[in-house]
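Written out below as structure tokens is the structure these notes cover.
Excluded from the complex is one protein chain; the other protein chains are retained at their positions.
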Amino acid sequence: VGPTFDPGFTTPEMMGVFSPANTVAAILRFEAALAVALADAGIAPNEAKEAIAGACLEDIDDPGEILASTWRSGTPIIALVDAIRSRIDDPGHREWVHHGATSQDAIDTGRMLQVQSGFQVLERETEGVARSLGALVVRYRKQPHMARTFLQDARPTTFGARAAGWLSQTLDALAGLRQNRESLRVQLGGPSGSLVELGQSAGAVTAAVAGQLGLVAPLMCWHADRSPVWRVAGVVGVLSRTMAKIATDIALLAQSSVAEVRVRPGGSSSMPGKANPMDAVRVVAAAHACDGFADMLTGAPTIELDRGVGGWHQEWLALPMLFQTAAAAVEGMAACLYGLEVDGEQMASRVDGEGRAALLDADFRSVDAVLFRLEAEVGPV
Amino acid sequence: VGPTFDPGFTTPEMMGVFSPANTVAAILRFEAALAVALADAGIAPNEAKEAIAGACLEDIDDPGEILASTWRSGTPIIALVDAIRSRIDDPGHREWVHHGATSQDAIDTGRMLQVQSGFQVLERETEGVARSLGALVVRYRKQPHMARTFLQDARPTTFGARAAGWLSQTLDALAGLRQNRESLRVQLGGPSGSLVELGQSAGAVTAAVAGQLGLVAPLMCWHADRSPVWRVAGVVGVLSRTMAKIATDIALLAQSSVAEVRVRPGGSSSMPGKANPMDAVRVVAAAHACDGFADMLTGAPTIELDRGVGGWHQEWLALPMLFQTAAAAVEGMAACLYGLEVDGEQMASRVDGEGRAALLDADFRSVDAVLFRLEAEVGPV
Amino acid sequence: VGPTFDPGFTTPEMMGVFSPANTVAAILRFEAALAVALADAGIAPNEAKEAIAGACLEDIDDPGEILASTWRSGTPIIALVDAIRSRIDDPGHREWVHHGATSQDAIDTGRMLQVQSGFQVLERETEGVARSLGALVVRYRKQPHMARTFLQDARPTTFGARAAGWLSQTLDALAGLRQNRESLRVQLGGPSGSLVELGQSAGAVTAAVAGQLGLVAPLMCWHADRSPVWRVAGVVGVLSRTMAKIATDIALLAQSSVAEVRVRPGGSSSMPGKANPMDAVRVVAAAHACDGFADMLTGAPTIELDRGVGGWHQEWLALPMLFQTAAAAVEGMAACLYGLEVDGEQMASRVDGEGRAALLDADFRSVDAVLFRLEAEVGPV
Partner (left out) sequence: VGPTFDPGFTTPEMMGVFSPANTVAAILRFEAALAVALADAGIAPNEAKEAIAGACLEDIDDPGEILASTWRSGTPIIALVDAIRSRIDDPGHREWVHHGATSQDAIDTGRMLQVQSGFQVLERETEGVARSLGALVVRYRKQPHMARTFLQDARPTTFGARAAGWLSQTLDALAGLRQNRESLRVQLGGPSGSLVELGQSAGAVTAAVAGQLGLVAPLMCWHADRSPVWRVAGVVGVLSRTMAKIATDIALLAQSSVAEVRVRPGGSSSMPGKANPMDAVRVVAAAHACDGFADMLTGAPTIELDRGVGGWHQEWLALPMLFQTAAAAVEGMAACLYGLEVDGEQMASRVDGEGRAALLDADFRSVDAVLFRLEAEVGPV
């Protein structure tokens, strides 16, 4: 069905969100919403609305072929609009398909619908990670543990405090996802970007399309303003790097010479029994890739005037991959925490008596506050 | 006084914000606020508070030397605390300097104070750019102008609509700066990161230090959680790339074969009279560098456990440079807009009669909405 | 068969090079070569060699499943070695499969064989681009053409000289590919990285494996030294950015207001007849992605001691994608040049009489020298 990449860098659910079929289906949702909005604004006849909306409900047989047509004809929308029109009997209705819109309107709006779903998947998985971290905080709230700065033993802390630090960073990342999801914008600008073709109804049509799709109607179209995409890259990058931070710490605590935690052992082709922290490895690898896709999006060639020569098209690779790799990082983290065993005795053995005494007097209210925030924002552990 | 870089990549004002003297002064503000908080919490005596706060008011003679000591002794705070203590007569007061804190508390909090100032400078300059763009929108609201997609003539729009697109993206960037500035966090964790040393008063001391400095008191210290810094990098990167977008468009419209705008001519060593768009060049170059510093910050080596082996220290270069280059990009943009002349006739000449007629019927309410937003968020043009 | 990405960012041929089937087949070539080398060094019996080499000749039924097993068991090599052993009747021969080696030996060597093929594909395609550029140089050697610096008209040159500049950069990039291909190293270190398990025969076995596979035998294994991969990223990045440079220039010369070249028109969903330079767009987008993968590889987390926690595994995504996107960029460039029409009259019209006269006196020996280099390094145009 198309070029593939290593299965460790995605999850089945996120593969579904950004599959060719779903990519085309999201664009069809845009075209249907546009037809409804055009009719409601009195531009297109009501019969056209129903015909088009109906035609957009059916799946397309070969979505991969539609997408591949991009690189022959310049845009997948020509083939897709043809496919929709071929399902409509009345020639007078056909002309209203995609009316007033340009390819980028359909593609960007479709993509935002996928991003919306992608966020929902990431949020749900991240909530699971947060709950697992919360359980660690509760269980190891007073577990003596050595803090390490510059990889040198520093002063005593608790493992609960360490986990609360991980949790706090994760909750911040989760909040970023939620906030960004609420701000995703419909794209509608038409060929010139200023919706001249829709005359006085431009604002009403934009609002109606956005409303149907659960997206925000922006003041201006963002054909040439990719800052909404940069912000998506920003919050997903924060999430994946947060996962990498926790995974790196776990791998360090799992070192043979430290042995304060144990992980689900990944195998070795030459040393059966070796406990390679493969889940942490997957998190770090996927998160690094995710970070690379974030940089790809933000570092893209500047859009020249109203549509770029490549700066927009690179998103077609980078944006789906950003979500694929982020999903792999979060899933890997969930697996890593699921298989985590804490060796409290080993941890305590690196803290001397004076240190343990100091911990007894310590103020754990900040740890409690993080747990409180978890309950408020995610729910009970 | 230290290693230098090309003067085009900063501004005098931002040089001041991140100068060695100001870097040390910001750390002194932290140490003074900490002493006050310790005394107010009943940990340190009131006399110590006054002695320390007084000692922190004076400038340090050789801030460059303090900063350079980092790389000999491991942290500039040893030398700085010594300097503060040497100004305090009563040995019993001296011990309260930096009490409960670790080097990273002082350095990160000092840096956040500089970032706060850095944001204020960027915001003020960006407001100026927004006003200039607003003036373009007002003046050229109905100016016929050709939209270009893929660098090919597309359909007519107005130059006002183009400028409104630039303005809309700029206002979004400005909002990001303001929002992030309000979220800057004090750093206070002590040697282990969990403020064990301050016992039950940990929360109160953190809040008191934050309150004095106009920063937010976080639930947990963020020694090992660099996501606050990643968010700073995110919003500054969005700003600088927004400036680069506008500058690129201006350079394209100023091409000899297009000639729809004219810019302040930069000179040529071989062709006197050539109108090189040097202000746009500066914006693009500085913004690209700024983007690189943003990537440097987000792509840093993961902090290992409680303080990293290099992942934190790289911020000492990258974070100031992020702001220096962003300031250059915004200043360059202001100069570019200041010297901009629009050739309305030339613009109109690429739009045919039918196109001009369509523009007469066009809905400029989205353009008006952007202007309204400008007034609401920045003030009258 | 696995997660997919946009078809515009690869080519069928490069998809084949990095397909799951070919990935597994390349590892089988390593295991076969190792068995031969072990037997020739007198470590394994000759019968085992033949049995193993025979078992490695057959394809694996479900290569995707082998690769996916990585993320369950830690390495695909456990499942693959099991599959090879299951084809060998004599239990005494089975033990020699993968003897002395570690997973990374098999995976890295397999990957280098794919990289070797990947280079061959890129080189052949780049040679085609170079020939097309050479034809432009020959044809437009004296075609008056305006040089543009800072996007402003500068002084006259010829279009042949411009094409010679493109060609010169392309030939340098091609030389980099060839040189790097000749330096690709076999990987063989065993579990500790120092081949202790092979005793005095370590060097001989390494050389024999390398010799069979057409790879270089390094002095030391490079498990933890990823600089060979960084160098691959370097030369492929240079190639893709070179393609982006030429594509950008073509898009600029094809602008409606410049119109000095025409390209194969990509379509528009709203404006039939618009000549969007889609081939150039594809080059720029793919090259930008390729550059991102190069950064992903060079910016990877540092390998910790003898095998990294993620820093190696990220290559499994980034290295194949580097070649996929590079192939798309070169193929796009070939298409772009194939469809290129030069409007000599339009070009000449921007050069005044004095400029044309100067061109008549110009020294085209540097242009000729580039053509001579093309013939020497690629063959006749």
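Note that the chains are named A, B and C in the order they appear, and that numbering of residues resets to 1 at the start of each chain.
Quick note on the criterion: a residue touches a chain if its C-beta (ideal position, glycine included) is under 8 Å from a C-beta of that chain, and two chains touch if they have at least 3 such contacts.
This is a predicted model, so every value here is computed, not measured.
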Chains still shown that are in contact with the chain withheld from the display: A, B, C
Option from C:3, C:118, C:193 or C:265 whose C-beta touches the chain left out: C:193
Touching the absent chain when the full complex is considered, from B:70, B:120 or B:212: B:70
Residues from chain A at the interface with the omitted partner, ascending: 148-155, 251-252, 254-258, 266, 268, 270-271, 274-278, 281, 299, 301-302, 350
Positions on chain B where the hidden chain makes contact: 1-10, 15, 19-20, 64, 67-68, 70-71, 73-75, 77-78, 81, 98, 101-103, 106, 190-191, 244, 247-248, 251, 265-271, 276-278, 280-289, 292-293, 295-296, 299-301, 309-314, 316-318, 320-321, 324-325
Chain C residues touching the omitted chain (full complex): 102, 147-151, 154-158, 161, 164-165, 168-169, 172-173, 176, 190-203, 218-225, 227, 230-231, 234, 237-238, 241-242, 244-245, 248-249, 252-253, 284, 291, 294-295, 298-299, 302-309, 358-359, 361-363, 365-367, 369-370, 373
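The rule we apply is simple: only the chains that are shown with their structure count from here on.
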Chain whose Cα centroid lies at the greatest distance from that of chain C: B
Distance from chain C to chain B - Cα centre to Cα centre, in angstrom: 39
Chain A-chain B separation of Cα centroids, rounded to whole Å: 27
Shared interface positions of chain C, touching two or more other chains: 251, 266, 268, 271, 276-278, 281, 299, 301
